[in-house]
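Only a single protein chain was left out; the remaining protein chains are all shown in position.
First chain written, first letter: the chains are A, B, C and D, and each begins at residue 1.
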Amino acid sequence: MIEDIRALARELLEKGAVECVIGYEVGPTGRVRPAFVYEPGEVERLIFDGRCDQNLVTYLTRRNKPRKKGEEVPTTAVVVKPCDARSLRVLLNEHQVQRDKVYIIGVACPGMQNADGTPELRCTRCDQRVPLLYDALCGEPPEVPTVRDAYEDVQQIEALPLEERLAYWLGELDRCIRCYACRQACPTCFCSVCEAERDDSLWVGIADRIPEKAFFHIIRAFHQAGRCTECNACEAVCPMGIPLSLINRKIAKDVAQMMGGYRAGESDEPTPLVTMLTGEEAIDEIH
Amino acid sequence: MSEEIRIGVYICQCGINIAATVDVAEVVEFARQLPNVVVARDYKYTCSEPGQEQIKHDIRELGVNRVVVASCTPRMHEVTFQRVLDEAGINPYYFSMANIREHVSWVTRDKSQATEKAKHLVKSAVDRVRWQEPLFPRTERVIDKALVVGGGIAGIQAALTIADAGYKVYLVEKEPSIGGHMAQLNKTFPTLDCST
Amino acid sequence: MSGDGFEPRIVAFLCNWCSYAGADTAGVSRLELPPNILPVRVMCSGRVSAEMVLKALLSGADGVLVLGCHIGDCHYGSGNHRTVKRIPLLRRLMTYMGIEPDRLRLDWVSGAEAGRFAKITTEFVEAVRALGPLSLPLREEL
Amino acid sequence: MKFIEIRALHEWLDRLAQEMTLIAPTAVGPQEKAPGSRNPAAQGQQVFYRQVEGAAQIAWDFTRTALSAREHFMPKTETLFTIETGPDGKAVLHETKLEQPRVFFGIRPCDARGLRVLDAVMLGQEPADVYYAQRRENTTLVGLACPQMWEDCFCNSVGGAPDAADDVDILLIQVEGGFAVQVVTEKGERLATGMGLQEVEGLELPQPKLNEQFALPTQQQWLASFNDVYWQRVGDRCLSCRICSYVCPTCRCFDVRDETVVTPQGERIVRRVRAWDSCQGVNYRVQAGGANPRANLEQRLRNRFYCKYYYVPIDYAADGCVGCGRCVTACPVNIDIREVLQDLARREPA
Partner (left out) sequence: MMDAGRHPNIELLSYSEVVDVQGYVGNFQVRVKKKPRYIDLEKCTGCGECVKECPVEVDSEFEVGLTKRKAIYRPFAQAIPPAFVIDKRPSPCKSTCPAHIPVQGYIALIGQGKYDKALALIRETTAFVGTLGRVCHHPCELECKRKDVEAPLAICALKRFAYDVAAPTAPPPAPVERVYGEKVAVVGAGPAGLSAAYDLVRMGYGVTVYEALPVAGGMLAVGIPAYRLPKDVLQQEIDYIKALGVEIKLNTPIGRDGGPTLEDLRRDYDAVFLAVGAHRSRQLNIPGEDLPGVIHSTDFLRALNLGQEVKIGQRVAVIGGGNAAIDAARSALRLGSQVTIVYRRSRAEMPAIPAEVDAAEEEGIAFHFLATPVRILSKDGRVTAMECIRMELGEPDESGRRRPIPVPGSEFTIEVDTVIVSIGQQPDLAPLAGVEVTGWGTLTADPDTMATPVEGVFAGGDAVTGPASAVWAVAAGKRAAESIHRYLRGLDLHQGRVFEWPKAADIQVEIPAGTEKAARREMAALPIAERKSTFKEVELGFTEEEARAEAARCLSCAVCSECLECVSLCEAKAIDHNMREEFVDLEVGTIIVATGFADFDPTRLPQYSYGRSPNILTGMEFERLTSAGGPTGGEILTAEGKVPERVAIIHCVGSRDVNANRHCSRVCCMYALKHAHLVRDMTGAEVYEFYMDMRTFGKGYEEFYERVQEDGVIFVRGRGTEVRVRDDGKLVVRAEDTNLGRPVSATVDMVILGTGMEARPDADQVARLFGLGRTEDGFFAEAHPKLRPVETNTEGVFLAGTCQGPRDVPDTVAHASAAAAQALALMSKGVVTISPTVSHVLTRFCTGCGKCVLACPYNAITLNSDGKAEVNAALCKGCGTCAAACPSDAIVPLHFTDDQLVAQIVGVLQ
């Protein structure tokens, strides 16, 4: 598969079809990291394996702006896993990326692995092995049984008594240092100025206290309603190890349950939170 | 920085509609303490001519440039007071209203509770008005052509009325002929005359 | 607020066309309402964002009530279609984070439903009173 | 050479915790974590410098803490003062009261060295920052030498050492059965009196294992690289989060805002809040009127390296980076300051 990716990357760069190919490489200390390849001669840097769990789609939003006023938006090729493709679809739906400015190198995903070689938890509940959209597909789709995500992790929290839930989250949020890595790594958090960082502290101030942090995390999750594709980028980058996916997945679960099975990034349908009722909703909790 | 904010607060007694349950004097005293409030007054009927004049007077004489009226529902008199501001030369959107009649005096029995709640609402209105901005309506041209959708008797009547007044009308009918149900009627009650 | 016990403070977002009018009608009908309800008028319940609800809770409200037009009666046609998705979803998320669900309620009150307004507000105040003040760590601390 | 047995040390620490504030490395967070996750922070509990109630809470077996010692001298958030309405309706200002005397036990030499930069900025010019000054004054540092250099550490390349005693009041070095104790300052001397130290002849100190040393770029190389496309290439990867600056012992940028808050009693107070800021944040350096000389991500990223290795040495005559390696470990996209330094050092001086 990696040879396919490299060959494709070389071809695209040689033809001048793209300015840059975003993929993965191994850094000098052996860690896998995003790679930005501009020269055909450098494509050998690219790798792809079970360690490549970053969501590179995050980088597309900022590349969708012209370098200088009046310049064309450059075309970028990006290596996209099935989960990343859903993020990309959300960005396309929300006009953050122009389809003709991105060349999607889809990869048939073998599933990502933890440091110890076990499959990543999120990959064990993933039922897509081929991205929903791509310009070229690299690799053979592996035979992986279809798994239905039962949201068992979320259900565990839901099953806790209210006070224990509060205690749990207070404990987790206490460690948050408001570094915003979760937001920055998230492909679908692309506001130019985050509500939590307004100059006028309209909603929250700059302090690192529970109310501010609770507001930030609840509202960030809420803004992800119908948009979070559960790529787990937020949790993967948190320097404090806060299980952020539990919040986002809760929202995704509820959106699917309440709004006719909607799953972000699987279609061109926008988040149901901004549209009219369709009659398929199961909203049982008015009051 | 823009001009100094000078808020005038007017608590209406509404006869005894408000005054019977809300200690209006206490609310006035409370309002007077609030930041940027330069004048706070009560009056029997703020919406009356003398009540309106008082506001205009304060705008002119005391330099009040934001107005809060605590009285009845804004669904009743918001427009009235906005006009007062306009007439006194300040933007009508520098106005905020606290509903201490329908939402307080008429629905609360305990006088101290009512007074407390009235203070909350006045405070809220004063805080809000500080953030309010001047707004200006604008006008748009109207194309002098009309569309009538449906060629039954209603559509025909409307189209003819407008056409007779000299305006162009497009009459759109879904069926191959206009006439609608009316064309199917033979005689109409009570005079039993012909319909077509 | 008087009394020895806990008196909850409730922010009630009322849409201008139905619920605010319904509250007015309650006044005109001289119904007795709990003084704990502090109304904030918005043009449409669709204006009430998750941020506003949270801000109210974090700023000292013990409960938030969102009242709009009945579905189908929205003055703006479908503003409340968004509300009916947004608020219950927020309520679920809040509950998940450990905040009692009964601190947030979405309901519909038309301009004529004075009795309904009184019933909902009274019920809600009693429900929040039973819960006590909102857990302090979530509030602004000194 | 002075020596203290482990048990004696524990007893002393337990006593100290009774008498004053004792800060020490301690494990924080739920123990159950996503097993084997690629995120190093999710590998179980993390160690922080936190106030402890006794020796039992102290984590002895740690590499470096998740956050540096900075958070105890320049807290993430502090209220400088509050203003509230007094009974007569007039505004009353309350200044924040500061902490009791503190012992900071177990600080790593690099973290202690980082305080030099903070000292230079907060105390080096008039007026000194009173909050910082008092905390610094009130705190006695008991260092704990690293038995080896850890993964990603490079203190030896920036002039430090895993067992350097330069910036602590007392330094403990683990030896068989206890710790060798170096009392460095007078402040340390005062504290050490209660420690019950033994004098042991011929105590052999272990030599910590060092990481490979590398050469730093010269001032000329820094100067010549400022407008290089290199920063764009590194910036390509950067997420513009603030992890690197928030884990750093020498980052000290802060933001101050006056905020209005409502107390649970419903009273409104105004408070002046100081909180950490970061040059990596999008709104860093936005000036009144909207101008922003660090509008681009790569400009901000570049700023961080120049700050450590160019601005601080020139402005404050201090080493801006202590080589703790936290930013290297924590960076989610593997922007490695060692790689950057070596890349620049390889360049021909202009």
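We take it that a residue touches a chain if its C-beta (ideal position, glycine included) is under 8 Å from a C-beta of that chain, and two chains touch if they have at least 3 such contacts.
It should be emphasised that the depicted structure is a prediction, and the values quoted were computed from it without experimental measurement.
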Chain not shown, its touching partners among those shown: A, B, C, D
Residue, one of A:E195, A:E266 or A:E281, that touches the chain absent here: A:E195
Sole contact to the chain not displayed, among B:I5, B:V38 or B:I178: B:I178
Chain not shown: contacting residue from C:V48, C:L67, C:M97 or C:A127: C:V48
Contact set of chain A toward the excluded chain (per top definition): 93-96, 190-195, 198, 200, 202-203, 223, 270-271, 273-276
For chain C, residues in touch with the removed chain: 9, 11, 38, 40, 42-44, 46-52, 55-56, 59-61, 72-79, 82, 86
Interface with the undisplayed chain - residues on chain B: 93, 120-121, 123-128, 130-133, 135-192, 195-196
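Basically, only the chains that are shown with their structure count from here on.
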Chain whose Cα centroid lies nearest the overall Cα centroid: A
Inter-centroid spacing, chain C versus chain B (mean Cα positions, whole Å): 24
Computed distance of Cα centres, chain C from chain A, in Å: 34
Chain C and chain D: spacing of chain centres that average the CA atoms, whole Å: 46
Where chain A touches two or more other chains at once, by residue number: 209
Overlap residues in chain C, where contacts from two or more other chains coincide: 139-140
Touching residues (chain side chain D, partner chain A) in the complex: 28-30, 33-39, 41-43, 46, 66-67, 76-77, 152, 233, 236-237, 239-243, 246-247, 255, 257, 259, 261, 273, 275-278, 281-283, 286, 297, 330, 332-334, 336, 339
Parts of chain C lying in touch with chain A, wherever the complex brings them together: 50-51, 54-55, 58, 71, 78, 81-82, 84-86, 88-101, 105-108, 120, 135, 137-141
Complex interface listing, chain A residues touching chain D: 20, 27-29, 31-34, 36, 51, 53-54, 58-59, 62, 114-118, 120-121, 171-172, 175, 177-181, 183-185, 192-193, 197, 199, 201, 205-209, 235-241, 243
